[in-house]
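Quick one: the structure is below, questions incoming.
Only one protein chain is missing from this complex, and each of the others stays in its spot.
Right after this comes subunit A.
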Amino acid sequence: MPPRFKELYKPNPTGKDARQRRLQRESQLRSLQREQLFMGKRLRFRTPQESETESEFEFTPSDTMLIVRGLKSANHEERMEALKNLGAKLEQPSESLRAFVLEGACIELLVGFLAGTEAEEKLQSLWCLTNITAFEGGLAEKVLPATPYLVALLDSEDLELKDQAAWTLGNLASESQKTREYLYANGALKRLVEELAKTDDPMLLQTVCFALSNMARKPSCYFDQLFEMQIPLIVARQMEKFKRDLGCVKELSWVYAYLAAASNEQQIDALLETGAIDIILECALAAIEQDNAASEQASSSNTNSNSSSSSSSSSAPLLIPAIRTLGNIAAGTDSQTHVLVAKPSFVQLLVRCIESTSSRAVEKESLWVLSSITACCKDDVNAVVDANVVPDLVRIIEKQNFDLKKEAAFSLLNIAIVGGRIEDLPNEKLCFEFVEFVRSQDEELVRLGVQFISILFDQLPGDVGVGLLRRVAGGIDALETLIAVTEDDDTRSTVSALIDQYYGEEETSEMQ
C-alpha cells in the first residue's frame, strides 16, 4: 500500500534529477558567452559542492518574489540564503532574471548590502554584482551606480572584499567607453593603481591587473594618464617581485599587452625602458621550454597513449599576453623593432612558439609578430632566417588551414622581398602553395599568390622561375582566368606581364 501522504513529501533528487542538474551545469559552461570568451569579462562560478544544495529550476517571476522576500528579510540566514541563490542563478541568467535586474529592484537591493555592515552579506552581494556585470545586454551598465561603493571597498581591510570589488570594476571597465570613463571620473583608476603598487597578495594583484587591463582598453579619454601614473614602472617592479608566480606574471603581462596595443611612439619607448619586457621574455621562454620537455617526456614514456590529442598547452595562458605585447611593440618604429630583435631570447621565443603545435592561438599570434619583424629591415630578416624559422613556415603553409597559411605567407614573402633571400627558400614547394592561393579565389590570398610568382620570375636567375611555375599543374591557367575576370587594372597588368614572360620563355626554348 502506498504511503498516505506521498504527495506532501519534499521531492528528493532522484537519479534522473541529478542527471538533469548535471546536464544543466554542463550546458551552462558550454554556453560561455561572447562576453566571457572574447570581450574579457569574468564570471565567478560556485563550486559544485556549493550549488548542489540549491534548486536549479528555471527562474520564474515567483522566484523573483521569493528572492526579494529573502533579501529584505530581517533574518541574516535568510538574507544569505537569498543572496547565494541569486548568485547561483546569475551564472546563467534567464529572461525573467534579466528583467529583474534591468527593471526590477535587484541592483537597488544589492547596493543596499554594500552600504551595510555585514561583511559576509557584502561579499555575496558583490559576487552577484560581479556576475551581473559579466553579461551583455545592458546588464553591466545597471551596476554603474554602485561604483562609489566599489571604489570605497578597495580601501577595505578584508582581502576578499577588495578582490571582489576589483573584479567587478574590471568587468565594468570592459563594457564600453562610457563605463570606463565613469569609473575614471569616480577615482577607480587611481585607487587601482595604488593597490597595484602596494599589494603583497598574489590573488589580489592578479585581480587588480585584470581590472587595470580593462581600464587600459581603448577608446578612452584618459589613456595618457596610465603612463603619467607610472603604471609601466609599477608593473615592472611587481613583475620582478612576483616573477616566480606565473599567474601574476601572466596578469601583469596582460596590462602591458593592453598598453602596447594603444600606445604612441613615446609610450612604446617607455614600455621598453622599464625592463619588464626582459622578464616577460625570460618567463615565457622558460614556460614554453618546460612545456616542450614535459610533452617529450610524455610521448616517450606513453607510446600507446593518445595524450597528445587531449593535452593542452600549459604555457599558452602566459604566452598569449606576452606575444601580444611583443607584437604591438614590434609593429612600432624600426628602431623599436630592432631593440626587440637584438634581445637574444626574443627570436628564440618566437621560433619556439612557431615550432610548437600545442596551441593554435600561440602559433597564429607568433606568426603575426614574425611578419612584422620580417617587414622591417634586412638585418632583422637575417636574424630570423638564421634562427631556422623557414622550415616551420614551410610546414605551416603546406599543412595548416588558411588562417595560418596566410600568416606564414606574409613572413615568407617578406623574407623574399625585404631580405632578398628568395634563393634560400624551398621554392618548388612554395610555388605549389602560392598557386593554390591564386586558385582559392580569396582576394587577399590571390594577391599574395601573384606577388610570389612575380618575385620568382623577377629575382630567380634565367628561366628558373618560369620552370617552377610550369611544374605546377593549373598554375598558368589560374593566372589566365584571373585576367579574364578581374576588375582591377593593377592586378591585370602584373599578371599579364607574368603570362607574357611565361610564354615568351617557352617560345624561345621551342625556337631553339
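Note that in this section contacts are C-beta pairs under 8 Å (C-beta built on N, C-alpha and C of every residue); 3 or more make two chains touch, one makes a residue touch a chain; residues count from 1.
What we mean here is this: contacts and distances are computed from a predicted model.
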| item | value |
| --- | --- |
| The complex's invisible chain, by UniProt name, from "Elongator complex protein 4", "C2H2-type domain-containing protein", "Phosphatidylinositol glycan anchor biosynthesis class U protein" or "Vacuolar protein sorting-associated protein" | "C2H2-type domain-containing protein" |
| Sole contact to the chain not displayed, among A:C209, A:M239, A:L252 or A:A330 | A:A330 |
| From A:I107, A:A316, A:L393 or A:C431, residue that would touch the chain that is not displayed | A:A316 |
| Contacting the left-out chain in the complete assembly, out of A:R42, A:K89, A:R180 or A:R421 | A:R42 |
| Hidden-chain contact residue, picked from the options A:A152, A:V394, A:I417 or A:L460 | A:I417 |
| Absent-chain interface as seen on subunit A, which is shown | 22, 26, 29-30, 32, 36-40, 42-45, 47-48, 217-218, 257-258, 261-262, 310, 312, 316-317, 320-321, 324, 327-328, 330-332, 337, 359-362, 364-365, 368, 371-372, 374-376, 401-403, 410, 413-414, 417-418, 436, 439-442, 445, 447-448, 450-451, 454, 470-471, 473-477, 480-481, 483-485, 487, 489-500, 502-504, 506, 510 |
